[in-house]
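Dumping the structure here so I can ask a few things about it.
What follows is part of the complex, with its chains left where they were.
For reference, chains read A and B in written order, and residue numbers begin at 1 within each chain.
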Amino acid sequence: MRKLPLDLIKRALEEDGADYDITTLSTVPAEQTAQADIIARQHGVIAGLAVAAETFRQFDVCVSVTLLVADGANVHPNQSLASVHGPARSLLSAERIAMNFLGHLSGIATLTSHCVQAIEGTRARILDTRKTTPGLRSLEKDAVLLGGGHNHRYGLSDGVLIKDNHIKAAGGIVQAVTAARRTAQHLLKIEVECETLSEVRLALEAGADVILLDNMDVETMRSAVELVRQRAPGVLLEASGNIGTNRERLAAVAAAGVDFISLGALTHSAPNFDVSLEFA
Amino acid sequence: MRKLPLDLIKRALEEDGADYDITTLSTVPAEQTAQADIIARQHGVIAGLAVAAETFRQFDVCVSVTLLVADGANVHPNQSLASVHGPARSLLSAERIAMNFLGHLSGIATLTSHCVQAIEGTRARILDTRKTTPGLRSLEKDAVLLGGGHNHRYGLSDGVLIKDNHIKAAGGIVQAVTAARRTAQHLLKIEVECETLSEVRLALEAGADVILLDNMDVETMRSAVELVRQRAPGVLLEASGNIGTNRERLAAVAAAGVDFISLGALTHSAPNFDVSLEFA
């Protein structure tokens, strides 16, 4: 897990005007304390609980949060996830932002875990992509890990992924791979996006470390896998391109023998996880 | 529309490592220019196009973007939304973040427009909530407007919304409304959340300006509407509480006669809108 994003929490509280919650300030006495539970309202995998806890504490150091499950836990409806105690005003004013983090991230972890289950028993791993919500990448990538998935590269500087436009600009797959090998620092592998089997052959000749099978039907994928395993057993294979989160589709892609299936939907289309704060 | 969130765009480009896109730097010559179109891949309403354009320009002032539709436009699959021209490296390095903004926000606008259509012909308006993605509230609330919806209060400081815990703390609905009236600045209205008809009656007696009907079945809502229209014709009514985005459900709630229907799903569960950047 990365460190908690303290700046983002601060900004989120600010954009909610939490510091001047006029409803709470006018109706709840300053000295009143309260106790509340964070409750799951559905089945799924929890992510963002530590962030939610930090949100309460950052708003008011007098709030204490006791986690009843850890991030990554599988939970069921009406299960208590954490217990929050402190000034009633602070619990009410920070509640929404804390729940927004938790609902969003648990939604991603839960969707990821469904996808991971769909391919259980195969060699494939579920990967995320760079299709994350602006400003939330580290949190969303951690949520994918908590759901049982794995991360693809974090951003454009920690991996080489050569796509069609790079190939055109460089003058061919071999030229592109050679240029990347010359420039990128030596701890970065080079992945090449291929749409056809002949591109896969060129990528192998060029010495690619990883091959991304983009928008291929399952049969072509299978041929690509076979080709690569024979000629270059150390080369890894990733399936990508609007694969979606349908269980049968995922199972079929995994059965084709790839090492990774990357899914933009994990981070850009996961529905919110239903969670609420209940006061004692 | 609010001003463009320049800081968020900057952070998003930074978290993607766009300044050091090693693949592009090693394969695409610095002097190469390129032309590309932003293309919709589905039906829907566009939001975030100006943000996407700003993303390219903020990354590199030499990129020019020509909008072919405005934010708020209804588009169809394969329609060109904008044309982008400039250094090929900059188009490739800023592409993902620009598309992430556009896909996320158009997803919200599109879902909102579906909900608005579902209640056409009624007096009701579709409202968003404070259940927004942390750090993106202003963009998401603008996307709701572009989809034909309306905004609820922006945050905790620009509206009084008294919920059950405030009522308990204040010692009753009348006490809570009175306290808020005394403290809140005089341009803020006071809304009270009610779960039963008797609470609605108390809120009217307390002088609430707006009544939120929370988690009521449609029949009870109808009774509440009737009650309020008779006794206090100036008081507004909002339906809320896990209403969801199902068309029939929305139509039924609207038919009950409320002024507003607020939907968390607009901003926390809208699936990504499919969009891509195609190079000429």
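The rule we apply is simple: a residue touches a chain if its C-beta (ideal position, glycine included) is under 8 Å from a C-beta of that chain, and two chains touch if they have at least 3 such contacts.
Just so it is clear, the structure is predicted and the values come from calculations on it, not from any experiment.
Visitor: With 2 identical chains placed here, how many copies of the sequence make up the full complex in this file?
Guide: Assembly-level count of identical protein chains is 6.
Definition applied: only the chains that are shown with their structure count from here on.
Visitor: Rounded to the nearest whole Å, what is the centre-to-centre distance of subunit A and subunit B, using the mean of the C-alpha atoms as each centre?
Guide: Going by mean C-alpha positions, subunit A sits 23 Å from subunit B.
Visitor: Which part of subunit B faces subunit A closely enough to touch in the complex?
Guide: 8-9, 11-12, 15-29, 32, 34, 88, 92-93, 96-97, 99-101, 103-104, 107, 130-138, 154-158, 160-163, 165-170, 175-176, 179-180, 182-185, 188, 264-265, 268-269, 271-272, 279
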